[in-house]
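Below you'll find the structure I mean.
A single protein chain has been omitted from the complex, and every remaining protein chain is retained in its original position.
Per-chain residue numbering starts at 1, and chain names A, B and C are given in the order in which the chains are listed.
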Amino acid sequence: MAALTFDSALYAGLLWDPETSQLLGDGAEISAMIRVEKALASVQGRLGIIPAEDARLLTAALDQVFLDAGALGEGMKRDGVAAPALVMELRAQINEPFANWLHWGATSQDIADLALVLRLKQILMLFRDRLDGLIGMLAELTREHRQSVALARTRSQQAAPTLFGLKAANWLQPLLRHRERIEAFLPRLGVVQFGGATGTLSALGTEGIAVMDALAEELDLERATPWHTARDRIEECAALMTMIATSLGRMGADFVLLAQSEIGEIGFAGAGGSSTLPQKQNPVVAETLVALGRFAATQIGAIHQAAIHVNERDGAAWTLEWLALPPLVAATGSALLRAGEALEALRVDPARMLANLEATRGLVLAEAASFALSAHLPRGDAQRLVKDAVAAVLKGERHLFDEIAVRTEAPIDWNALRAPLAYLSTAQALIDRVLAEADAMLGAR
Amino acid sequence: MAALTFDSALYAGLLWDPETSQLLGDGAEISAMIRVEKALASVQGRLGIIPAEDARLLTAALDQVFLDAGALGEGMKRDGVAAPALVMELRAQINEPFANWLHWGATSQDIADLALVLRLKQILMLFRDRLDGLIGMLAELTREHRQSVALARTRSQQAAPTLFGLKAANWLQPLLRHRERIEAFLPRLGVVQFGGATGTLSALGTEGIAVMDALAEELDLERATPWHTARDRIEECAALMTMIATSLGRMGADFVLLAQSEIGEIGFAGAGGSSTLPQKQNPVVAETLVALGRFAATQIGAIHQAAIHVNERDGAAWTLEWLALPPLVAATGSALLRAGEALEALRVDPARMLANLEATRGLVLAEAASFALSAHLPRGDAQRLVKDAVAAVLKGERHLFDEIAVRTEAPIDWNALRAPLAYLSTAQALIDRVLAEADAMLGAR
Amino acid sequence: MAALTFDSALYAGLLWDPETSQLLGDGAEISAMIRVEKALASVQGRLGIIPAEDARLLTAALDQVFLDAGALGEGMKRDGVAAPALVMELRAQINEPFANWLHWGATSQDIADLALVLRLKQILMLFRDRLDGLIGMLAELTREHRQSVALARTRSQQAAPTLFGLKAANWLQPLLRHRERIEAFLPRLGVVQFGGATGTLSALGTEGIAVMDALAEELDLERATPWHTARDRIEECAALMTMIATSLGRMGADFVLLAQSEIGEIGFAGAGGSSTLPQKQNPVVAETLVALGRFAATQIGAIHQAAIHVNERDGAAWTLEWLALPPLVAATGSALLRAGEALEALRVDPARMLANLEATRGLVLAEAASFALSAHLPRGDAQRLVKDAVAAVLKGERHLFDEIAVRTEAPIDWNALRAPLAYLSTAQALIDRVLAEADAMLGAR
Partner (left out) sequence: MAALTFDSALYAGLLWDPETSQLLGDGAEISAMIRVEKALASVQGRLGIIPAEDARLLTAALDQVFLDAGALGEGMKRDGVAAPALVMELRAQINEPFANWLHWGATSQDIADLALVLRLKQILMLFRDRLDGLIGMLAELTREHRQSVALARTRSQQAAPTLFGLKAANWLQPLLRHRERIEAFLPRLGVVQFGGATGTLSALGTEGIAVMDALAEELDLERATPWHTARDRIEECAALMTMIATSLGRMGADFVLLAQSEIGEIGFAGAGGSSTLPQKQNPVVAETLVALGRFAATQIGAIHQAAIHVNERDGAAWTLEWLALPPLVAATGSALLRAGEALEALRVDPARMLANLEATRGLVLAEAASFALSAHLPRGDAQRLVKDAVAAVLKGERHLFDEIAVRTEAPIDWNALRAPLAYLSTAQALIDRVLAEADAMLGAR
């Protein structure tokens, strides 16, 4: 346990995500706020709202300032938001009359929300790239195991043959949709926030909307009406991150199950040991994926609670958003990194898969037998016959098809049925469908 | 407290949503499952997978059956899913050999998920219509109060003048986005689920994909690859519903605050009384909106947890989805109804708004004064002057502008500044922007 | 999916808990409210606050009334709480002047909270009895398998021998603590709530506290100060229920893992089938336990949110409590029933456990070997030697002890070490510690 686990050096081996941490950090937040103030001055100079020369001097001066987060701590305590202290500190550093134009007509929330949007956009683009990387890795894994026969397990029980490639395709398919979701969402997220003290833009007289729209352009964002209190875009962003984290958590949960000693169909290079048990190889990275998914699925609740944001600004709801968004973003970022590490380290054992399948003595081919028999017997009779044979297999030592063969003379080529790949042509076609989508997506980059 | 609050007759007055309840009910679920089985038989008859005549007889017979939920209870206990008992019961009722073709090549989850998708689509379309209704009501409210001067409050403090119409536009703006989200999401939600026992479609030989695609068409759904274990569409649906509920919860929270005795800017016709306090008018419907929003923001966590769904089917995760989705859907449906009731009953009191504003003796015009002075004094001097005047107002009885006038000879028309509508032209333009979007959306229906 | 899953006939087989549902139902709530009103009249008659004869007539009349939940729906909508309509309806039914004394000096929340406390007490006592039942069953299971050698698995990997009885003791141990927690909590929960309209009891002049204390006694509750807005007891009750549900969810999760086809150490009589796979036995009841645990772990969040309850009464927070408490209570009640069913149906297979252990060819005895060798070699050397031998086992076919024996001449009786029960004397002692606690608890009833 560390102050906060994502920031702990002790837990860094499990959780560390340097790029996301950097984007969530104090430095990035202060830089983004300064970038917003600079864009505002620049736009207002251009529109003649503040003197053009002062705007030029001010933006130039803003390129030179350096602010330490610690300097804003007292202001944050007093004001509940960093911008007032930031503005005061910048004015003090610049110490010229033109610095009075800084922050002209803006409110703290304009600055804070824009700094958030700019960073969330960067973060989402980072996550998009990481998703692309995972999609590539999973597509390769899928392709590689397009013919690797494996056991499907439903409700914890061995069910029927499948392909390991189809398992991989099923880890892949939601990522393709998340990738599309990010693409569709980025312009919804990347909108300007500029409303002045109470969202009316009244301090700027009739020029408010012109400034707002120009600021959007300057910051490469879409136009919008002020949304100080309408936090649905933040909710959507958080929901999307949670969905990414749970999709990866599901992959991790499958990894843990497939890596169980008794199943052993996968393993991880460099898997963790135990302080006392030399024979063990713990699937640590897979477990971490599960934990991150479940953690994200918890944080999201606070973001939705924070969307109940009253009046023209709600300090309590807003602070709650500040508390819950970073752990969620950090968890998703970490999950994306960990998923890459897990896939890198993944060792698949097709021979063990086949051995596990054969050890069922045909029980997982019961459905296949039942369908094959249905061509010759009424379906009910076929099912009853298979059920009896299954019961005999469970008590004895014989293969299911041998038990069936003694019970019916239906002209079925039981040997052909023993090769599961024969039934799995449709599974291969399903794999190909997913791979085609993945290729189209990666090709379209 | 009732067995479950949404189903309680005692709590019906607060929570009842008959249409959503009906769509969530056992009857609708059973009907949808039968509709899916019928579509499957029909498609398989057409494709020659089962005898065409048998398919005809079977679909005709399925139109006649009646199933009581109670009849499936034992099967649900045994199987953990209703479909096996449903199929058995349907075969027993039909009691003809062609009934053996029922459910051919399908797995229980195909039926259950398709029945879910069909109902969620209906529910989302219902919610879309309700959103349209709310958008219309809020657009009207916005328009009506385009000139109603009111107080903006930030961090619980009176801040500056705004328009009540802008408050209404801010309740409206996220609903416009939710409306678009539903439209964009409906085709992502409305996809076929058909994978057979383990998602490989192997029971249908080489015909699996053809059946799957035809089934999509028959049920008016999009094509897809089997997604038994990839629950991201369910997560997205649930996240969207949560966002709707929290947006309405935020409106409710504002209603509660504006209806406070000391503020009294709104009220509700027929508002609730108290068992002992005759003078009270409780904003019950607004409180209910807040409660429903916070309740939804809790349920969503379980849906994201349920997305960690292992192997080729995970009974525990799936059951969790069944437990958490209905309360969330019920809460969102109820919130949409309650929001309509609240807007119907809403009584806005522009005179009280003005009185509240005037009672501030110009304090909320401090920003306006400061900007007006900045045309004549350095900004820092202007702010200091206003700050002093504010302090004097707080101690004395005078209006802010009178306090300022004695401190400066700057040639400002203080009387003109006293009419807040003068500064609010941009606020009106913002209102118009939101109304234009609403009109475009409602017109496009 | 049903309106609400716990109330659905379709899902009853999975979830039904008739006793808890009854205690959560409208009928029980109305009865409890009437019981409270009657106790109040009785106490006030005795204290001379209302005429003794009127009190007698009123309490007698209250024994005769019958109220239908539907009759209170309109009032609930108007008032946001049932009590005003209940009082009106009771007065109308009784239709005598003495009925005016009904509800004298009380507020709706007094009635609602007392009705809640009375039912929660009953529910907790029901859950306590169910816990006792489970403790008995688990104690028996533990005792029965005090010598059943099984594999311990850590981080999904086979680790070392243990006893199945110790697994059972570990499912049992938190239930013993929950049992104690309920006992300690019952008097904290079972307190009077009586504060009048705003918690000051001012309507009753100087008699308020006397009435409050007498009401406590009449209803067999503890004394307290009014706690309309201090919901910590409700939070504590909900947290306790969540802990029960997650402890049972953990047992269910273990059941699912142990019932996996590849492990097969347990099974369930009458386990669920599959619509197409005749060989399968799905551990449905175990999966349901997991789902209920995770569902409860979600609901609790809303109860804690609802504890942020403002002013002297907060309609929104209170309604949120009403929404979230019943699903949580229903989930815990259902989990307690399901756990009993699961234990009833549980089939343990000690032979398979032993076979699984032997199939490891001594790998899970690596720790034992390492400790045995440490008596003869430096610990580091011993660990290295075992590590090498483990590597050889994994590549070859030999037993670990055979691989070790060729690497060292340390005088160890390897044959004796092969009998895992030999190391498990402490595990048996741990079992005995837990059983002694269980016996003490059950004996103390």
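In this section, a contact is a pair of C-beta atoms (placed from the backbone, for glycine too) under 8 Å apart; a residue touches a chain by one contact, two chains touch by 3 or more.
Here the structure is a predicted model, which means the values were calculated and not measured.
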item: Among C:A184, C:A391, C:V406 or C:A440, residue touching the chain not depicted; value: C:A184
item: Omitted-chain contact residue, chosen from C:E235, C:E341 or C:D402; value: C:E235
item: Residue touching the undisplayed chain, where the options are B:T200, B:T225 or B:N356; value: B:N356
item: Hidden-chain contact residue, picked from the options C:P174, C:G267 or C:P350; value: C:P174
item: Where the unshown chain meets chain C, residue by residue; value: 80, 97, 100-101, 105, 152-156, 159-163, 166, 169-170, 173-174, 177-178, 181, 184, 188, 197-206, 208-209, 225-227, 229-230, 232-233, 235-236, 239, 242-243, 246-247, 249-250, 253-254, 257, 290, 293-294, 296-298, 300-301, 304-305, 307-315, 367-368, 371, 378-380, 423-427, 429-430, 433-434
item: Interface with the undisplayed chain - residues on chain B; value: 153-160, 256-257, 259-263, 272, 274, 276-284, 287, 301, 305, 356, 360, 363-364, 366-367, 370, 383, 386-387, 390, 393-394
item: Hidden partner interface residues of chain A, rising order; value: 1-14, 16, 21, 24-26, 29-30, 68-70, 72-84, 87, 103, 106-108, 116, 119, 196-197, 203, 252-253, 256, 270-277, 282-284, 286-288, 290-292, 294-295, 298-299, 301-302, 305-306, 314-320, 322-327, 330-331
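Heads up, the rule we're going with is that only the chains that are shown with their structure count from here on.
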item: C-alpha-based rotation, chain A on chain C, 0 to 180 degrees, nearest 5; value: 180
item: Distance from the mean Cα position of chain C to that of chain A, given in whole angstrom; value: 33
item: Between chain A and chain B, centroid-to-centroid distance (C-alpha), Å; value: 24
item: Chain A: positions in contact with at least two other chains; value: 153-156, 159-160, 257, 301, 305, 367
